[in-house]
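Notes for the one structure printed next.
Complex shown without one protein chain; remaining protein chains in place.
Read from first to last, the chains carry the letters A and B; within each, the first residue is number 1.
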Amino acid sequence: MKKELIRIEHVTKDFRDSNRRRVRAVDDLSLSIYEGETFGLVGESGCGKSTTGNLLVRLLKANQGKIFYKGTEISGISEREFAKYRREIQMVFQDPYGSINPRKKIGWLLEEPLKIHRKDLSAEERRRMAERMLEVVGLDKSFGRRYPKALSGGQRQRVSIALALILNPSFVVADEPVSALDVSIQAQILNLLASLKKEFSLTLLFISHDLNVVSYLSDRIGIMYLGNLVEVGRVELIERGAAHPYTRALFSASERESGRGPDEPVLTGDVPSPSDPPAGCPFHTRCPYCQEVCRREKPVLREIEEGWSAACHFPFSVELP
Amino acid sequence: MKRYFRDISFCVGLALAGCMISILFLSFFWLPYDTNAMDMIHKFNKPGAAGHLLGTDQFGRDIARRLMKGVQVSFLIGVITAVSGGTIGTIIGSVSGYFGGRTDEILMKFIDAQMAFPGVLLALMLIAVFGNGIGNTILALTIMSLPKFVRISRSGCMKLRDAEFVHAARVRGASAARIIFIHILPNIMPEILATASLAFAGAVMAEAGLSYLGLGITPPDPSLGQMLSEAQGYVLKAPWYVLLPAAVITLLVMGFNMIGDGIQQVDSRGDVG
Partner (left out) sequence: MAEEKAVAGMSGKNGEKAMAGQPGNAAEYSGISGDGQAANEKRPAVVKLRNFTLSFPMDGKLYPAVKHLDLEIREGEMAALIGESGCGKSMTALSVIGLQPETAVIDGEILYDGRNILDFSEKEWSELRGKSISMVFQEPMTALNPLIRVGRQIEENILEHQKVSKREAREKAWAMMRQVGLPDVEALSRAYPHQLSGGQRQRIMIAMAFINNPALLIADEPTTALDVTIQAQIMQLMKKLNRELKTAVLLISHNLGLVRSLCSYVYIMYAGSVVEEGKVEEILTRPMHPYTRGLAAAIPAAGKRGRALEPIPGTVPDLDARPEKGCVFCGRCARSMEICSREDPPCVSIEGRKVFCHLSEAELTGKP
């Protein structure tokens, strides 16, 4: 049986917007990520996918709910206690330009996590580990002496990956790691991530707005809409025919993007503001199959078959005559 | 660094400041005559006369020598003020800006209050209480310069607190002190240096003003402001005696102001090259 590495239980995260109104970024989210898998989290901007990632690496703290790592709760503990999990839980960031300190040399940056967490290492050992890591991500070790300014976007993202992996973590959150890159470079980085995942036996949470990328890389995917997980399951089951109408809309929009699929837009209207979410099912304002009960009652995640759940009152709806 | 040299203001400022700094260094190794030696026979000598390069004052003291001494004092006060004000202000500002919250709010109220209070008046009050002299002048000017450093480093830290590379450092386990002093501060160093340069100019100016009023450096030690105040009675008789310290103050203040402005201008234009 697969072992659970991360469990999120009923996590809620609120922000305050500029008008001091409460914005619910993540709404009562429960999710498990199993050891050794790649879990893909997809959704449009503002759906709470990045917030979820930030909660896991503790860049943010949840308002409610618990997060477990290997069965131990890591959400309620102090920053000092959490420090030992920092080595285990790492992150690759989206922006290859913003996520690397422009004033530091690459080698210095790579050695920094070792200085913090591996006080047993000598300066020479640190330097050698940093150089080896550069080679692992496909860069020359001479890159250690360069400043980030001299690197291209793809090279920076390789550095970013090296930075996340140098402590040999077991869980890595990759938040849109390729969305700022061109297609030809994106493929290089995706291949690198896939091969490093094997080499370092990582568990990966891959967050992206691009369903093509996510479904290429992931074993299981979760689709988020307005802070809610609307569908989750093994990717080969979902891509055969998604249960939730929003998932289907996303699939057809991204097929369009890769040059297949229908021409007509599948959804009308805008995503409602997260500060004023609709009552009932969060998707009902845009859902072509909306019924009375959808406006009233919020659907919960229900299992469709093993390893596949959706939060919809009428899963697998088809166009009514 | 290269991009700063493309800015005219920075280059001119650097040239002016460079002149003053070379006078300063010259003064460490070579000074003509004696600072306070009076020579009543050669008073109000014109520049160049009787071996006095820049003439003599009402007591026959060599103006060149007194100017060089004055420059030393100005630099001493300016550098200590900029460095100590910069260090303390930056630490307060960046820690306050990084953590935010209630402490930050209260601190900013203090800083706002101090900024609304005329700096020279504050210095006058301090000197009135503790007496004049170099030490107290420096103390007063340092307190005067603090708010600018606090503001600039606070806003820089608040801006970079949410930068992705700071988040990345946090995820890698860097402590708050490490993030502030190793990751954030080097990125706002140009702004802090610009502020320091302006604070230096401000301190030189303020010291000249205080000494002019007889509240800064105690005579007979020379100071540029004091020379100015002594010379004003002889404007018609010995115009060079007034013009020379005035020119030195102007060049010194202008030089460092232009350096500060230059850095700010280059940075606001964005990071090119």
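Observations on the model:
Simple rule for what comes next: contacts are C-beta pairs under 8 Å (C-beta built on N, C-alpha and C of every residue); 3 or more make two chains touch, one makes a residue touch a chain.
Small disclaimer: the values here were computed from a predicted structure and weren't measured.
Judged over the whole assembly, touch between the missing chain and the shown ones holds for A. Of the candidate positions A:64, A:142 or A:212, contact with the unshown chain belongs to A:212.
Only one residue from A:50, A:75, A:254 or A:285 touches the chain missing from this view: A:254. Contact with the omitted chain, checked across A:207, A:235 or A:294, is made by A:235. Considering the full assembly, A:182 is the residue among A:73, A:182 or A:297 that touches the omitted chain. Contact residues of chain A toward the unshown chain are 44-45, 152, 154-155, 182-188, 190-191, 194-195, 209-213, 215-217, 235, 239, 249-250, 253-254, 256-260, 263-268, 270-271.
Rule of thumb we're sticking to: only the chains that are shown with their structure count from here on.
Look at where the CA atoms of chain A average out and do the same for chain B: the two points lie 51 Å apart.
On the side of chain A, the complex with chain B involves touching residues 54, 57-59, 83, 86-87, 89-91, 93-95, 98-104, 112-113, 116-117, 160, 163, 167. Across the complex, chain B meets chain A through its residues 163-165, 167-175, 178, 183, 186-187.
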